[in-house]
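Following this message is one structure expressed as structure tokens.
Note that one protein chain of the assembly has been removed; the remaining protein chains are unaltered in position.
Each chain carries a letter (A, B and C) given by its place in the written order, and its residues are counted from 1.
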Amino acid sequence: MSILAPKFRLSYFLSSLTDNIFWIVVIFTLIGLPILFIVLFFVQLPVYESELINPFLTLSWIFHPELALPLLKAFLLTDMFRIIVFPGFGFAALIAASVIFIERKMLAKLQLRVGPFYCGKIEGILQLMADGLKLVSKEIIIPAKADKPIFIAAPLLFIGTAAAFVALIPVAPGWVVANIDLGLIAVFAVIGFFPIITVLSSWSANSKYPFIGGIRALFQMVSFEIPLILSLLGIVILTGTLNLSEIVESQANFPWIIFLPIGAIVFFVAMLAELERIPFDLPEAESEIVAGWLTELSGMMYGLVQLGSYLKLYAFAALFVVLFLGGWQGPVFFPPLEETLIHEGQTIGPITIQTPGLPIFSMEFFSGVIWFILKTAVVIFFILLPRGVFPRIRIDLLLDLGWTKLIGLSFVNIFIALALIYSGVFGPGGLL
Amino acid sequence: MGTATGIIKALNSGIKHLAIKRFTLRYPEQKLKFVGDGYQYDPTSGVGIAGYKGRHMLFHDKCTGCQLCAIACEGVAEAIAMVKVPEEWKHNKKAIMPQIDYGKCVFCGLCVDACPFYALYMTNDYELSSYTKEGLIYTPAQLQVKPDVQQDVEIQIDERGATHG
Amino acid sequence: MTAKLPPGLKLQKVDERIMTLNVGPQHPGSGHMRLIVQVDGDFIVACDPDPGYVHRGEEKMAEYRNYLFNIPHLERPIIHDSCNILYPYVLAVEEIIGAEVPERAKYVRVIASELNRCVYILYWLGIYGIFLGHSTMFMWPMGDRELFIDLLEKLTGARVTHAYFIPGGVRNDLPANFEDVCLRQVNYFEKRIKEYADIFYNNPILIHRTENTGVLSREDAIRLGTTGSVLRASGVDFDLRTKEPYDAYEELNVNIPVLKEGDSYARSKIPWLDMFESCNIIREALEKMPKSGAVRTKLKPNPRGGDVTVYKRTESGRGSLGCYIVSKNKPEPYRLKLSVPSFRNLIALPYLLKGEKLGNMPAVYWSLNYWPVEADR
Partner (left out) sequence: MSSDTETKDPETKAPEKKELPAKPEEQLPEFEKGLSDKIVAKFGEKTEVAFVKPDRIRINVKKEDIKDVAIFIRDDLGFDHAESVAGVDFPADKEIEVVYHLGNYTDPKLSRQVLALATRAPREDTPNPGNDSTRLPSLREVFYSVEFHERECFEMLGVYFDGHPDNRRLLLPEDWADLPPLRKDFDSKGR
């Protein structure tokens, strides 16, 4: 398989290696270090042994295993960590990337083929990285008569909105970027941005197919937002709160999908439409309107929109889990970590790592996150599966489905919720 | 509800096929096995012998330089040119033999049909790519070489679907 | 707006609601042709097909080559159905030069032709699937097509352009053990295409989507001279394999599927049903075929015909394919005209698309069993 290039010279290879190392060092010193400093100036640093740590101390301590730990602990508690790494963008992007890979492999399996196979030795696990590199290295072509500022801003806005959506999702108890009382309303507000961005992008491209695709996306998203919102009213009625964390906690005994299956189905279908997944991928209907509103996007602009849409997919799946499947709730099925490990540390070679008080080592957290990811994976599987099974629907059938059937069903769902309240099953003094 | 059962059936069929064997032939590692040693023609009976129509193979000891293959190719692809060869055979007075340009050849096999002396066969070799167009022109000396092909994969059918073994 | 136009150009007054879309040739939903589609909102006002993107003058080329050398290049217009596009030509040439076909060769031809029909239909079906956004229906037929490609490769020695039929028979006899392999793969294939029902043909979304779109009534189908699956989907029971049986079809038992609806769903279902029938025909032909015998009669070198005109037609994967040859005492045909089914079905496209929704365009267009390269010749 892999043979050396025909004009291989060891000296060229070595010199290219040293070149690379040189440039990495230069770039890190000129760009990386200043950025690190800027970040450290804004991070709230902890007091360690009655000494307020400043950025310079941080830089020197970060390489000391015992001193680095309190720093790490402090960093884990910052908002920055939440936004960038764990329940926020980084975690979501990781899940989005794995969703793309799983989607491709699963679709390939369904279609009796292999899928990504050669990149990364193990079943093509690095294919996504290769695709990303390809997109980064491609030229970005902007149509001559496009409205350039809006056209360039649209993908950024798209991914920003998707990230804002992700920020509202609680992953584990207490682990949410923005824990606001009107969480559900905030979700609807964020979802409302997507059609606007789509129309902006397609209009500013000044091209026919994006225009048709944008109009279709507008139709589709607006008409499916209404059943999307209505289908969640049942839960709001039953729980009496809009805070997503509280909604999760209200499902400690049973998830809402047991009592509101119709709402769950309506929400799922509306979710597929909002995500522009097959069978509702009309805005990107390839054989009709080339690539819909993505036609004129090229290079990393397209890559950003794709990343944004997969973030959106994760966020919607997570929202489904939070609302209907009980979020992080679930039995703890593995033995808890030993107390000694947490308090006295683990000896790895010459150094001993002590992790007292680290928030990530609590049982609650572990079990919560695992349950959450498992449930999200199941929902994502059912989001991905229709892509291999259904053809694309037509626009009039789609609007018919959205405006008549789903809205009707969501009203049925609301009545079920009201009936549950009035019959005394739920609510103050209820049976459950 | 016909619609609901239809949707559930379709989803079920999709999930069922997740467990069926993959059909893909992983080409560079696996190569499909062909019938015989390639397409040949029997001038006495006027019927060909089934086989894959790949690169030609020329038997220098049988070629008489009669140009019939070149004439046959003239109406089809104009891929065959007759060139001088240094060898001197008794039956090849003009000392010319076909040289085939695989940039033009369409692998129809009419030249094999045209040869009255069993001198031109087709073989199972189809990996003819080259970095230059000149590399695609096979001289009589190159055509003489019997290709070394390792093709051993066949379609296998069992309960869990068909695969390339 | 106020700038002066160059001489010779005039500003046209157009209804501002109407948008003209150039669908093709670089459009994913067109194939090698252009459709000039005018849409008013989501409705198609007019559609003007503009074929010719891959026109290569096969008919003119045929006038320079003799009857044998025409074979490799006449199958180029549709390489996925190359046996069937050669069939009427070979029959016509046999009538012109007066060649007899051995009995076994007739059956071999039928088998090759039916195998090739399945190969074509699967390719067509794959594209129909991807046009409707059903990627599984693209991959499955492409994979299952390999079974038949494999058989044809064993039989003819080439995967797509077989150049297998020849005036007076076929080029080579069946390879050893071909009957068993053929039966095994055809039987497996029949099991396989039954699985298309759940995921594609009985899929409610597909049915909702393509039912009652592009309805071609029986009268219109006849008047427009459509052929093949388009005609049979509109309720006309016309298939040359039964109506004007050629070669071994006379002895075979052929049941042609006919549907009445005439919409894109019926048009897309007919080829699928055809594949079951092809499997039956292959099995029957393998059974009835003489177990040994010649497959090709020897012709004179460079055969030439008299001063005659011959029109022969056969049933290809898309419909009846006619070949009109004017012979003038020469080894080359004086004029060769292929009346290809794709070209005949194309006339229905502007007729059907008028008033349809834009979303139905790929479904209606590809359900016409149209192959752009063949239509252009």
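FYI, contacts are C-beta pairs under 8 Å (C-beta built on N, C-alpha and C of every residue); 3 or more make two chains touch, one makes a residue touch a chain.
Source: prediction; values computed, not measured.
Student: Can you work out which residue in C:41, C:57 or C:293 touches the chain that's missing from view?
Tutor: The single option touching the absent chain is C:57.
Student: For the chain that's not shown, point to the residue among C:19, C:256 or C:326 touching it.
Tutor: For the chain that is not drawn, the touching residue is C:326.
Student: Pick out which of C:20, C:187, C:255 or C:309 touches the chain that's been left out of the picture.
Tutor: Of the candidates C:20, C:187, C:255 or C:309, C:309 is in touch with the missing chain.
Student: List the chain C residues touching the unshown chain?
Tutor: Listed in rising order, the touching residues are 50-52, 55, 57, 59-61, 64-66, 68-69, 96-98, 222-227, 231, 236, 238, 243-244, 298-302, 304-309, 311, 313, 320, 322, 324, 326, 329, 331, 334-335, 337, 339, 343-344, 346-347, 376.
In this section, only the chains that are shown with their structure count from here on.
Student: More C-beta contacts across B-C or across A-C?
Tutor: Of B-C and A-C, it is B-C that has more C-beta pairs in contact.
Student: Which chain wins if you rank chains by how close their C-alpha centre is to the centre of all protein C-alpha atoms?
Tutor: C
Student: Measuring centre to centre with C-alpha atoms, which chain is farthest from chain B?
Tutor: A
Student: Taking the mean of the C-alpha atoms as each chain's centre, how many Å separate chain A from chain B?
Tutor: Each chain's C-alpha centroid was found; their separation is 51 Å.
Student: Touching at least two other chains at once: which residues of chain B meet that condition?
Tutor: 7, 10, 13-14, 17, 23-24, in rising order.
Student: Where does chain A touch two or more other chains at once, residue-wise?
Tutor: 110-113, 388-390
Student: What part of chain C is in contact with chain B in the complex they form?
Tutor: Listed in rising order, the residues are 64-66, 68-69, 71-73, 136, 143, 146-147, 150, 153-158, 161, 163, 169, 171-176, 178, 184-185, 188, 192, 195, 198-199, 202-205, 207-208, 294-298.
Student: Under the stated contact criterion, what part of chain C meets chain A in this complex?
Tutor: 19, 21, 27-29, 42, 129-137, 139-140, 143, 199-200, 203, 205-206, 208-209, 357-362
Student: If we count contacts the way the header does, which residues on chain B are in touch with chain C in the complex?
Tutor: Chain B reaches chain C through residues 2-3, 6-7, 9-10, 12-14, 17, 23-25, 32, 34-36, 38-39, 45-53, 72, 75-77, 106-110, 113, 122, 155, 157, 162.
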